[in-house]
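One protein chain is absent from this view; the other protein chains keep their places.
Labels run A, B and C following the written order; every chain starts at residue 1.
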Amino acid sequence: MTDEEPGKLEALRQEVRAWLKENLPEGWGSPGYVAPERGSKEAHDLGKAWQKKVYDAGYTGFGIPTEYGGIERSRAEVAVIRDEMQRTGTPPPAGSLGPMIVIPTLLRYGNEEQKKRFIPKILSAEESWCECFSEPDAGSDLANIQKTGVRDGDEWVVNGQSVWTSGSKFADWGVVPVKTDPNAPRHRNLSYFVFDCTSPGFEVRPLKQMTGDAEFSETFFDNVRIPHANMIGEEGQGWYVAMATLEAERGGGIQFVAPSRRIEPTTLGGVDIYVELAKNTKRRGKTVWDDPIFRQRIAQFAIENEAMRHSRERMRVKAIKRQLTGNEQSIGSIFSREKNQRQANMVAEIMGANIQFMRGDPRALDDGSWTYTFLRTRGNTIETGTTEVLRGIIAERMLGLPRSRQ
Amino acid sequence: MTDEEPGKLEALRQEVRAWLKENLPEGWGSPGYVAPERGSKEAHDLGKAWQKKVYDAGYTGFGIPTEYGGIERSRAEVAVIRDEMQRTGTPPPAGSLGPMIVIPTLLRYGNEEQKKRFIPKILSAEESWCECFSEPDAGSDLANIQKTGVRDGDEWVVNGQSVWTSGSKFADWGVVPVKTDPNAPRHRNLSYFVFDCTSPGFEVRPLKQMTGDAEFSETFFDNVRIPHANMIGEEGQGWYVAMATLEAERGGGIQFVAPSRRIEPTTLGGVDIYVELAKNTKRRGKTVWDDPIFRQRIAQFAIENEAMRHSRERMRVKAIKRQLTGNEQSIGSIFSREKNQRQANMVAEIMGANIQFMRGDPRALDDGSWTYTFLRTRGNTIETGTTEVLRGIIAERMLGLPRSRQ
Amino acid sequence: MAIEYGLNEEQEMLKTMARDFLANECPMTHVRELMEDDTGFDPELWKKMAEVGWLGLVFPEEYGGSGMNFRDLTILLEEMGRAVLPGPFVSTSLLVGIPILAYGTEEQKNEILPKIASGEAVCTLAALEEDGDWWADSINIRADYRGGHYVINGTKLFVPDAKVADYMLIVARTKRTENPEEGITLFLLDTKEVYGTMSTLLKTMDETRKQYEVVFLNVPISAENILGELHQGWPIMKQIALNTTAALCAEMVGAGEKVLEMTVDYLKERIAFGVPIGSFQALQHRASDLVIGLEYSRSLMEWAAETIKEGDPDAATAVAMAKSFCGDTCKKVVAEGIQMHGGIGFTWDHDMHLYFKRVWTDDNAFGDSNYHRELIAKKLDEIHQLAGGGRWKITSGRMIPMG
Partner (left out) sequence: MAIEYGLNEEQEMLKTMARDFLANECPMTHVRELMEDDTGFDPELWKKMAEVGWLGLVFPEEYGGSGMNFRDLTILLEEMGRAVLPGPFVSTSLLVGIPILAYGTEEQKNEILPKIASGEAVCTLAALEEDGDWWADSINIRADYRGGHYVINGTKLFVPDAKVADYMLIVARTKRTENPEEGITLFLLDTKEVYGTMSTLLKTMDETRKQYEVVFLNVPISAENILGELHQGWPIMKQIALNTTAALCAEMVGAGEKVLEMTVDYLKERIAFGVPIGSFQALQHRASDLVIGLEYSRSLMEWAAETIKEGDPDAATAVAMAKSFCGDTCKKVVAEGIQMHGGIGFTWDHDMHLYFKRVWTDDNAFGDSNYHRELIAKKLDEIHQLAGGGRWKITSGRMIPMG
């Protein structure tokens, strides 16, 4: 964080705060406010509209070249904006996949035309995206993809199936790796495409999770025709492009975290909500916070959150020095996702009987979002590559241990 | 436990108690008493003499046929005797290997002559034993043993080396699996012998552990001649005999644990010494027991100890019903040995700075035996087959999972 | 009497029969149908359970029961855990039936137990209130004596199976003194005979177990309907908790063992990177850890069940130990079950999440693992005090045994 004129930053802070007051959905954050159901079209539209507002106000799109619609801000400004947004709480963006994984992939492997066509509309939330990666028989083994693509003139005819497609229900565009050369060896037989979700033959069936929501889908490609111009990277290079997508996904938005110099006294290393929850929950006459076992568990998460913050910064500096291989993201990915689960377990133990209340029950705290998180985090250590696969990456690619069974 | 006349048992209890008073080494258990150094000849001789006394008094040798020197007692009697011994604390026996692993092996694979020759002198502690199993290049992989045995008339000429030989410094006899047919396939190429430790060519070099003691040795076989009559089981059957030895060792004396009906109020599930330690240790003005985190850690061990007690009983009943495969011992072996380590870690954290004191420092609690245990338990999860090997046994032999790399 | 480890022949038969019965009468497809139902109750299935003698399993024959014991009952519970059985079995048997058998008047027993055994009467317990907290101080719903009978007012929460209950055991406060455990009374309400109760289904995580809010508005109840003594309900409540906790341990162990079996099967079938994933050593070792955890869970659970069967003074300790260990272990088992199944284990259509939710709900009921571990810590303290400072003393740099 550079030493900028503090007055300027404070003005920005006031500006953002006023803007938020003006622009947040009516009643947002107040006890009476009822958010649209998670995963519903209403929630999607709200998120989309919100994301567009934020972009139009110049409060997102940082770190992207301006010729693709990016917005220039100093790191200090970004930190102020992010902090104000977090402090207030904002609607979840619709389709975070576009900014999180499609943009980095396009920036690395897309041609100029593709970048100009797609990135600006991702930033402005005019188009949202889905990711058709996992297949029923190729969960964590991306090289084993069975979807086939056959060239027909200027188009590819794609057939096959995906599971765990995220964001697909309302997506406008998708990314998909396809086997285009069945005779080529592993890692050389795939090509990577972006495709229009309104293409004939593309079908989406919601896939319900243990949370009761259908956040993911199964998707079917039945002779879907994709123009050759939509191939990202070279023919046969699809595995590498897909890995770039996964790396971006596993990195979980490292690029969006602005550094802050001090521990935020207001967020207590990110555990303030747990402290509050523990202090507001009584068990046999005492608050849960009075139980040193929970107090220390919460403290442990404060420690781990700070550790993650500083590790991300270390990685950022290493990236600038070009000392990263890309495999390091596995570290943060494993740790943060397992931490999410452990945190959710702790919340469930703090809340006791009340963790049972699901969305829709008037007694559910925050309309059941704590319970939703408790259940949802079970998937965290599976999606975008299981933690088992990532541990293998660390062992083999970072430590150079001999390959285990493959 | 059968319902015996309580008066009879009480009389036995008094008898044992009086006997102990009479026969324990002078000053035993009193603050001024200095035990011989662990691993020294004095300690060995003391243990040997003690074991003989106990045997002569009829307080050990249970469950062994009387024709081999065993002593008959009801389970209730055994429980009373064991309880009184534990309550008072007795010198460690010298060479527990004989009763623990050699007798079960002989009972299963020895011929009548061998059983009559060796078992009585093990029970009476006249002869103590060592176990030459691990080799420098075959730690947990018993089938890979490199010691060779070549038949020469009525004798076998054995060459090779062992590490981690326990009990060897003062042992009279040893057990050793030897490769007697280099052309036979794995698991069919070994034979198993008992041998006289005074045989020419057998050499023992102490192997110092991280505790600073040399409880184990390296042993060398340089043309050691072993009579063919000392082969236990058939020629080529050595791997199976050795597995029986290991099973006995991993079972860790399951057969010696007598069941007790009630939780012993005096031993608090075996954690009474930790409660006492925590109550006697102050940290920043409060006892460690006042810290709920330690209190619950100790409680967890009480729970685990009771769990182990009941599991052993379950196994015993299953054994009677012939429902055991032998692989179940891996469960108790892993759990108890890892528990030992966790317990020792907890003790170290309870004692704080004082865990540093080693034997010989006047400030060392119990002459450093707590610190010794802390360091010694590091080996628990390695010796007699690493916990990794045992987890593989559970996975492959109990769960039937496909063999991993071998 | 010795603890009986493992099962005798009769118990083996009971177990086999129970597994077959549940596989036939309540397969997973039916569980999912009942999840969709607001009551989760299938009168047909209930009738069949009565016919095979489960509903009065531990009642003497004079009350229409099968005369079996508590350990036998936990064998059923294990199987019900394996089957994630919905419906009011725990409510009826553990929360109400056994307490009536133990504490009821001859009249109460004669009236209700045969109805339970025959499947005519479904029962439940209304104990927890707004804070969902399991201790006497939270019992605030009032039963006031007015005009010759008691009048109950207030709200109970987390009442299982309230909608289908014919009898409801209500834990109410009849007196407030210094000691919150005094002045609590249990009332046995015949729900068909009174007005003024209103049950609302709660939207809770484990949809195989329906829970309700029950509001009592001037509900009259006669002193004859008190179970046990006036003001002396809490000790009964504690015994109910003890029995039920032991039963829930059996249910958790049953669920955990089933999850392990499903997971091991999946590890053998599922191919990744060209081989069955069960050949990956990391997964093998983790599966082995679950075997270890379940062995000790079962050991403690069986011990706990035996102590209850025997009325052993160690029962409180045994049950607390079992609950703490089974809860920790089974929560780990279901989490690992999902993880090792990968994506499929996270879907609604796969059964893993039913076990996950059941186990977490069971762990929470009547105090979770942490609570029960703390009970053991308190017990250790107590014994240590009683023994006059324990049998060890640290003196002159030695820890030495006393007397």
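Everything that follows uses one rule, which is that a contact is a pair of C-beta atoms (placed from the backbone, for glycine too) under 8 Å apart; a residue touches a chain by one contact, two chains touch by 3 or more.
Note that the structure is a prediction, hence the values are computed from the model and not measured.
> Among the options B:25, B:58, B:92 or B:212, which residue touches the chain absent from this view?
B:212
> Could you tell which one of B:65, B:201 or B:352 touches the chain left off the display?
B:352
> For the chain left out of this view, which of A:52, A:225, A:342 or A:363 touches it?
Only one listed residue reaches the unshown chain, and that is A:363.
> Can you work out which residue in B:283, B:318 or B:397 touches the chain that's missing from view?
B:283
> Going by the touch rule given at the top, which residues of chain A touch the chain that is not shown?
1, 29-31, 87-89, 259, 261-263, 265-269, 271-273, 275-277, 279-280, 289, 292, 295-296, 298-300, 302-304, 306-308, 310-311, 313-314, 316-318, 321, 328, 331, 334-335, 362-367, 388, 390-392, 394-396, 398-405
> Spell out, residue by residue, where the missing chain touches chain C.
Where chain C meets the chain not shown: residues 280-285.
> Just the residue numbers, please: which parts of chain B touch the chain that's not shown?
Missing-chain contacts on chain B: residues 134, 137-141, 144, 163-164, 207-210, 212, 282-285, 293, 341, 345, 348-349, 352-361, 363-364, 368, 371, 375, 378-379, 381-383, 386-388, 391, 404-406.
Quick note on the criterion: only the chains that are shown with their structure count from here on.
> Can you tell me which chain lies farthest from chain A, using the average of the Cα atoms as each chain's centre?
B
> Need the central chain here, defined by C-alpha centroid distance to the all-chain C-alpha centroid.
C
> Using CA atom averages as chain centres, what separation in Å is found between chain A and chain B?
54
> Rounded to the nearest whole Å, what is the centre-to-centre distance of chain A and chain C, using the mean of the C-alpha atoms as each centre?
40
> When you check chain B against every other chain, which residues touch at least two of them?
Each of 292, 296, 404-405 in chain B touches at least two other chains.
> Residues touching two or more other chains, restricted to chain C: which are they?
In chain C, residues 275, 279-281, 370 touch at least two other chains, as defined above.
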